[in-house]
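Take a look at the structure set out below.
All protein chains but one are shown at their positions in the complex.
For subunit A:
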Amino acid sequence: MDNLALKELLYKMADDQLILGHRNSEWTGMGPILEEDIAFSSMAQDKVGQSQQLYILLNQLGEAEPDTVAFMRNAEQFHNCQLVELPNGEYDFSLIRHFLFDHAEWLRFEALSNSSYEPLAQLARKYKGEIKYHLIHANTWIKQLGNANEETLARLKQSLHELAPYALGIFEPSPYETQLISEGIFIGEEALKARWIESVNAILAQTALGAFNWSASNAILGGRQGKHSKHLQPLLDEMSEVFKMDPTADW
């Protein structure tokens, strides 16, 4: 097996989870209601913990220590999609992002549960169960607010239109798609996207928002190759501030 293809896959998944985990953690103490404060904080903890296990796999494949990889890279060395790095905005914006990303995340790990790369399949089987709770949370609120009143509907609609091109960027193809598919490591981004459209539209169709026309949106790409919005570097600076004070400190 060529490790480059596998590493690329692991890096983008881990980076997505670390960065969105960090964004979710910014809701700690700021949630519109206590339950949402706790929900976003818990999802942050899950995602950061899951990213750590993926960085451990990368470490076993010869990459640097998980903490070094998480805290010492610059924005252009990160492979996350741009969707996850955008500032939280208001609650509707964070909720729509959470809904769009977590559906893709769950489907990705469901597919990877059958990966030919057994260490990843083991993690994927575990993550799937954990992320199920994130999905239940997202779906509950989308259905609730998507059928509530004019203001909630207008806000969700606006955020959905704004985030749709970024969400499509989750599925930016890797240079190794054919190899990953033929070796049975992963089903590939295109197949994942098809499952995702079906999955998010099934929920949206149960709201006044209705199913979304994804083919009318153009994906914002580049994140997987290290091209990011201006928002990622300040996030990384803040996230790594304490670590960088003394990288050799023993915790």
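Definition applied: a residue touches a chain if its C-beta (ideal position, glycine included) is under 8 Å from a C-beta of that chain, and two chains touch if they have at least 3 such contacts; residues count from 1.
Just so it is clear, contacts and distances are computed from a predicted model.
Per its UniProt entry, the chain excluded from the display bears the name "1,2-phenylacetyl-CoA epoxidase subunit PaaD", taken from "Cysteine desulfurase", "Acyl-CoA dehydrogenase", "Phosphocarrier protein HPr" or "1,2-phenylacetyl-CoA epoxidase subunit PaaD".
Interface note: of A:R23, A:H79, A:R97 or A:H137, the residue touching the hidden chain in the full complex is A:H137.
The residue from A:Q50, A:S94 or A:S159 that touches the chain not shown here is A:Q50.
Set against the missing chain, the residues A:E35, A:E90, A:E151 or A:D237 yield one that touches it, A:E35.
For the chain missing from the display, the contacting residue among A:T28, A:T68, A:N88 or A:Q122 is A:Q122, taking the whole complex into account.
One chain is missing from the display, and on subunit A it is touched by residues 35, 38-39, 41-43, 45-50, 52-53, 119, 122-123, 125-127, 129-130, 132-133, 136-137.
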